[in-house]
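Below is one structure; the comments refer to it alone.
A protein chain is absent from this complex, but the other protein chains hold their places.
Up next, chain A:
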Amino acid sequence: MKPRQKRLAIVVGGLAAIGIAAALILNAFQSNLVFFFTPTQVASGEAPQGRPFRIGGLVKEGSLQRTDITARFVVTDTAKEIPVSYKGILPDLFSEGKGVVAQGSIGPDGLFTASEVLAKHDENYMPPEAQAAVDKAHEASRTLKQ
């Protein structure tokens, strides 16, 4: 083995070792690296007990109610649902059917009291006309099914 090949082997071997170490560490900390828990994870008891955590999902259509500055809505991942109450100003992108992340804690009655609500944006970028066309197509397919 020439010295040059030896050094290359050290670089490749070193990178592989660091890569494996990083993969193992990230795997071990898996549960700490998630930013939020889905309602299904909360239902199966994966969320931390006794300290605030974040839940994330979609705001259920038709679930948003406002009384004064308190907003109540339901977060769903289409399988399980969590009712949320939040006192404060909701972000601009907050709307029914869109993603949301709320920080807070869950009471014994199953109501999640949020101290902070963030809107989670999706990766779709399109002009308003395109969105109108998409809505129209959805509407058309819905009426066809009926």
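The working rule: a residue touches a chain if its C-beta (ideal position, glycine included) is under 8 Å from a C-beta of that chain, and two chains touch if they have at least 3 such contacts; residues count from 1.
FYI, contacts and distances are computed from a predicted model.
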Exercise. Out of "Polar amino acid transport system permease protein", "Copper-binding protein MbnP-like domain-containing protein", "Heme exporter protein C" or "Twin-arginine translocation pathway signal", what name does the UniProt record list for the absent chain?
Worked result: "Heme exporter protein C"
For this session: May I ask which residue of A:93, A:111 or A:137 touches the chain that does not appear here?
Result: A:93
For this session: Using the touch definition up top, pick the residue from A:68, A:109 or A:122 that touches the left-out chain.
Result: A:122
Problem set entry | Interface residues of chain A (partner: the chain not displayed) | 4, 7-8, 10-11, 14-15, 18-19, 22, 26, 30, 33-38, 56, 90-94, 98, 101, 116-131
